[in-house]
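The complex appears here minus one protein chain, its other protein chains still in place.
Chains: A and B, in written order; residue numbering restarts at 1 for each.
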Amino acid sequence: MPEPMLQITGLNSYYGDFQALYNLNMHVDAGEVLAIIGANGAGKTTLMRSITGLLPNGPGEVTYKGDAIGALRADQIAFKGIALVPEGRQLFPSLSVEENLLIGGQTGRAGPWSLDKVFELFPILKERRSAPSTALSGGQQQMVAIGRALMSNPDLLLMDEISLGLAPVIIKTIYDALPEIVGDGMSAVIVEQDISKALSVTSRLYCLQEGRVTLEGQSKAVSRDDISRAYFGVE
Amino acid sequence: MSSYRVFRASKASYIAAAFGLIALIFLAAAPWWAGRADMRLLSEIFLYLALASLWNLMAGYAGLVSVGQQAYVGFGGYMLFAMTMFGGLSPLVAIPFAGLLGALISIPVAMLIFRLRGAYFAIGTWVIAEVFRLSFAQVSALGGGSGSSLPAKIVTSMADGREAREALSYWLALGIAVVVIAAIYRFLRSRNGLALTAIRDNELAAGSLGIDIWWMKFVVYVVSAALTAMVGALIFLQKIRISPDAAFSVNDWTAFVIFIVVIGGIGTIEGPIIGTLVFFLLRETLADLGTIYLIILGLVAIVVMLKAPQGIWGVLRSKFDLQLFPLTYRVQTTSSNKGGEQ
Partner (left out) sequence: MDWLNAIVQGMLLGGLYALFAAGLSLIFGVMRLVNIAHGDFIVLAAFLGLATTTALGVHPFVAALFVIPAMAVIGYALQRGVLNQTLGDDLLPPLLVTFGLSVIIQNALLEVYSADPQKLNAGPLEVTSIPVGGLSVGLLPLLTFGVAVMVIGGLQWMFYHTALGRAFRAVSDNQDIAQLMGLNRRHIFGLAMALALAVTALAGILLGVRTSFDPASGGARLIFGFEAVIIGGLGNLWGTLAGGIILGVAQNIGAQINPGWQLLAGHIAFLVILAVRPTGLFPRMSG
């Protein structure tokens, strides 16, 4: 069996004195699209911050392509090919749409994604390329956030709550674009509260509850009951 | 079941209070045991202690970081000179009046510079001090740019004989330091003091609890200005000479004071006391080095700020859980159940 692309081993994460993740074990295989589900406060966003280096970890708690990256800074991890679409989009307000995308390509990693390719994926962004990012609708901002992450040509793309606060028709547009995004063999982790949405586009899932993994399985194979048990902790 | 007792004072604070009282009596008796030079040095220490405690109240508790407190030191000094020379007031009467005028002038100043936030507030206070300096340099009755001396008859009117004058001057310096520290201690223990601590710890939360942050800071600023002006009046009563450059010196009345508070420990009452002692210890041993001494002082302050931002007292306190001025509340369980101990 090949070594997983990302391996998380015994991860403990803290916000000050508050522990958000407890001895977490998890892996992402190359080319796999994985779902992480869980209620508010389960630790999903903390996990994203830990993987990308925004929260400090022990060196060996996160390994990526065989390298221990747990203690690296976020900018060093970005160069290694992990990109995050952060919760709440978090575009740079003083940058235009095009500049937000260009800064995503700051790492200069080679690969299929470029400004033109992003505009092809989301044509509306080409029309609005010079607009300040604050002038866009929520859905368009989400497209910029995804495009910004793709511009670094990541090998592993993390997407945190990309459907949060968006209209169903917009969510559909974005999810329809997913196969094209991961088509080149990119690995992806999709963090979602909308469970059926998450299951429909992924092959495997983890469920988090209060900072611990409570369920792991094939997206097609897990039952509704398993999920609600793992999600809410009710027996 | 366990029950709790909430209290402020600790054993250390009682011991400190007893020692403080003894030290105070000892210091008050200095005219009978100390030489003239020692008394002058002690006076200077007390005046710097008062300035440092006031700056600490503003920066360490109210978040008002000023680099322009020399405005009120100089203002107080000039008011003393003006009121005694032209108003015929006795210096002893002029000192509280200098404080009152300092409070009055600080009101419009506060309304103006409170529009600036954070570090820009700090530079704004400096601009005010410069305006004061340049304005007093324009007053020819007070000697303009070259300043003036206090006439001998005003000095001699204070008390009969040189020794009595020096003792009086010494007691005034000791008195103002005690008054300032006692006032700050009382204030911080009061309801308003708790509100101030809440603002320091979390301005947003304090605002949502209904504490009027602007008003609290305003009160602290005005009270500090009044007391700083009184200290300034005393400083220049001792110096007998005043000039705009000496009165509004950023180095003498702000830089040293900031170093004292930072090195001693900002945001504690004990910090400025320790800082003042360290500052004078350094000065008396290194003063021959001149500018090198000031460079060392700057380096020490930077290193303290980077490595131990709580200062000497902060380090001691966290090591030994000390508090000489009991301000925080402590909770103690009074039964065999130790579970409630924090």
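Here is the rule we go by: a contact is a pair of C-beta atoms (placed from the backbone, for glycine too) under 8 Å apart; a residue touches a chain by one contact, two chains touch by 3 or more.
This structure is a prediction, so every number in the text was calculated from the model and none was measured.
Chemist: Have a look at B:Val65, B:Leu89, B:Leu286 or B:Val315 and name the one touching the chain we're not showing.
Modeler: For the chain that is not drawn, the touching residue is B:Val65.
Chemist: One chain isn't shown here. Among B:Ala12, B:Leu89, B:Val178 or B:Leu294, which residue touches it?
Modeler: Of the listed residues, the one touching the omitted chain is B:Leu294.
Chemist: Which listed residue, B:Ser90, B:Gln138 or B:Ser318, touches the chain dropped from view?
Modeler: The one listed residue touching the chain not shown is B:Gln138.
Chemist: Any idea which of A:Ile8, A:Leu24, A:Val62 or A:Ala78 touches the chain not displayed?
Modeler: A:Ala78
Chemist: List the subunit A residues touching the unshown chain?
Modeler: Residues of subunit A in contact with the hidden chain: 52-54, 73-76, 78-79, 83-84, 86, 90, 92-95, 99, 102-104, 106-107, 148, 152.
Chemist: Provide the residue numbers of subunit B that touch the chain removed from this figure.
Modeler: Residues of subunit B in contact with the hidden chain: 59, 63, 65, 67, 112-113, 115-120, 122-124, 126-127, 130-131, 134-135, 137-138, 250-251, 255, 258-259, 262, 266, 291-292, 294-295, 297-299, 301-302, 305-306, 309.
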